[in-house]
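Just one protein chain is left out here, and the rest sit where they should.
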Amino acid sequence: MVKVKLWGSLRHWTDGQSVVEVEAKTFKDLLDRLCETYPGLAPQIRRGVSMSLDGVIYREAWFQEIRPDSEVVLMPFMQGG
Amino acid sequence: MALDQPKREFRYVGTRPNRPDGVDKVTGRAQYGADMTAPGMLTGAILRSPHPHAKIVSIDTSAAAAIPGVRAVITGADFARPDDNFLRDVQENCMAREKVLYDGHAVAAVAATSAAIAKAALKAIKVTYQALPHVTDVDAAMKPGAPVVQAGRALENVPGGMSDNVTNACEFGHGDLDAGFAKADLVIDRSFKTAATHQGYIEPHACLASVTADGKADLWCCTQGHFFVRTLCSAIMGMEASQLRVTPSEIGGGFGGKTTVFIEPVALALSKMAGRPVKIVMARDEVFRATGPTVSSSMDVRIGMTKDGRITAGEANLRYSGGAFPCGTVDMGAQAAFAAYDLAAVRTYGWNALTNRPKEAAYRAPGAPQAIYAVESVVDELCQKLGLDPLMVRLKNAAKKGTLSSYGPTFNEIGLEATLQAAKAHPHYTAPLGKNQGRGLSCGFWFNFGGNTCVSLNINTDGTVGVTEGNPDIGGSRASISLMAAEELGIPYENIRTIVADTNSLGFNDVTDGSRVTFAVGLATIKAARDAIGKMKARAAKFWGIDEEAVNWVDGAAVPAGPNAGKFPPLSLAEIAAVSPQTGGPIAGHYEVNVDGAGVSFGVHLVDVEVDPETGFTKVLRYTVFQDAGKAVHPDYVEGQMQGGAVQGIGWALNEEYIYGADGRLQNPGFLDYRIPVASDLPKIDTVILEIPNPGHPYGVRGVGETPIVPPLAAIANAVSRAAGVRLTELPMSPPRILAALKG
Partner (left out) sequence: MKSLHISTTINGDPVEFICDPDEPLLDVLRNRLGLTGAKEGCGTGDCGACSVTLDGRLVCACLVLGAEAQGAEISTIEGMALGDHLHPLQRAFIDGAALQCGICTPGILIAAKALLEKNASPSDEEVRYWLAGNLCRCTGYDKIIAAVQVAAAEMRSA
């Protein structure tokens, strides 16, 4: 099981929890499980999310492996200029 | 990605050779967007709405089409409507459909055999508008009962009961705010406003589109990302990616404003209709009215501090408007706002509201300058009121490795403390100040990212090398890429030529943004070079009759790995290349990747100003930029980014703003009244580059291009506030605003 930190406005769809646990080995697993368990997250996930894994940001990396003890933080998909 | 031993000793990287496009640019030979022509070319021109908000009742183009020399006339109805919201917004921004949403919104376009005829044709188009109430202020747009710019665009994260103009809502942070504020000895609560600004690139948008009867198209344009242009245009035009080849010109500035399309689909549609190439060049007023300025903002920030300078809680409410279309920039601002600090209790709330203004585009670090301006201003005011040294307070609260950031992740190795210490040790920090003078400082930060990148590296038979990459060079990156290739291959920089190729020549490359090119294209270049080196080692192994694993690459040559491998003199790259046809064929390396692991870049700016109490005029006396580059591949160009970004921030802080009249029209769409800094406004901009290597890059590179625009707004606001003796909370701090504040 992986602990995933969600940013504040997403808590509305997870009964107020800012950290949720899902069974996931990769970034894609994580997103799929989140959508299944908390369907309210699906629109944001479809629009795009990035993931910080132990402090390194992965903008979009489906097969990036996640260890059970990793710090996983969801972030909005990043844009720059 | 796991990386080999990171390199820390360099032969070429870190030097300052001349850039490959230098001669072209100092002789006028370089070709920018408007410098290309094609046989049979027509001139395109665009008709724009004079209303900030109106229904288009009818458009009659018959008189225009009848003018001799007019070969095509189009309106929004000539474009298919993409299903995807994002693409539909891009298309509708390029040409209005049922409504015009801002002063300058395109409604029709013509292509004609001369500019004069095109101009006459625009005059002959009859548009009937039904004007609607408009709103240009973000706070006004959020009030119930405000004119609705577009209905039904709110995302699922917007709570019920808000104005229809509110499209996005977000929240970040952690900890118990009430408990945090209770611990503070002083809490300051302030509201701030910033006006929309424009990237101000000197080159207006320009493109040349050529669509042929078999459905193929060629597009020449000035852009930061020609692959993304292909994505947008092919979707809008209903073409396949392989049918549209986009070639980027040299670009005369972008800073984020040329990361999307405005005129390109229009030129393509005109060319398709006319069966001839069509060139469109925007006039300067069109650039201001109808490209992508920044958001405008209204913000509230509350911070609590103990009397010895520890921040106990921070809260920000950011209300941004990205113009007439939904915009997610407030997410970035809300994440960046408190990023420099190690806080137990922090919250940022962000909102985006629609206004009748042009559609926002990025400007360096989108969303961050505004939010950090507000936060750093309040921190500075707390320091003033508590009698604390601003640098000491930053150091006391600075985020470092292991800090839980205000936007969620725990930081790895970051350069904030090092930049703060460098500022503290610098003579600027303790130089004496005179009457009416003040000193300001601010931290700043940007995430940076990597992205989709493809590089191809070819070894020529004469031992020189061609590097082909797909990212328009906006700051000197071709030189840095050649340096990194030289470093890996072990051959002189002068033997390498790096070019930016068209969309057909490489796989997808993300836009030149996110401070990504030196980092990501550099990484891909290093990997492509290593790929080629692997192949050259294999050739050497064949010559020597040994295993490939027994060959090393040292100083530009293949060498036996050890005494057991055999006694062979080195085989240089040139020697291997010369016989490549006979030893298996041409040698090349390539690398395609979606790069992650970009390192954040922190900066600190120090500025001294003098405010004239009679005129409200601010003179910038001294400016120093401290920034962490990880590894400065070409120090001249790193300095260039730091200086250029700082000066843009100076303009933003002191003079630049979009001014809308009560009629909802932009009043200052020109460089005379949209006043960017000129040479005589400025002192030297001193730079101090720090190098805290980014573990995500083989040489430690961190992107540097965006961070420099973040600190200047607060640094100057803090300096002006101290010089004037009164806290300014609205940007720009133009002379009339300063005089009003002085009067009280």
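As written, the chain order gives the labels A and B, with residue 1 at the start of each chain.
Basically, a contact is a pair of C-beta atoms (placed from the backbone, for glycine too) under 8 Å apart; a residue touches a chain by one contact, two chains touch by 3 or more.
Note that this is a predicted model, so its numbers are computed, not measured.
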For the chain not depicted, the shown chains it touches: B
Full-complex touch with the removed chain, picking from B:116, B:431 or B:659, is B:116
Where the complex has a chain not shown, which of B:203, B:510 or B:628 is the residue touching it? B:203
Across B:640, B:695 or B:735, the one contacting the chain not displayed is B:640
Which listed residue, B:430, B:564, B:582 or B:680, touches the chain dropped from view? B:680
Contacts of subunit B with the missing chain: which residues? 16, 18-19, 21-32, 34-35, 116, 199-204, 250-255, 281, 283-284, 474-476, 636-637, 639-640, 643-644, 646-648, 670-672, 676-680, 682, 684-685
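Note that in this section only the chains that are shown with their structure count from here on.
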Provide the C-alpha centroid distance between subunit A and subunit B, rounded to the nearest whole angstrom. 26
Spell out the part of subunit B that touches subunit A in their complex, as residue ranges. 155-157, 169-174, 255-257, 259, 328-329, 331-332, 335, 347, 361-366, 407-412, 446-451, 513-516, 594, 596-598, 696, 706
Once bound in the complex, which stretches of subunit A touch subunit B? 5, 7-10, 12, 18, 40, 43-44, 47, 52, 54-61, 64, 71, 73-76, 78-81
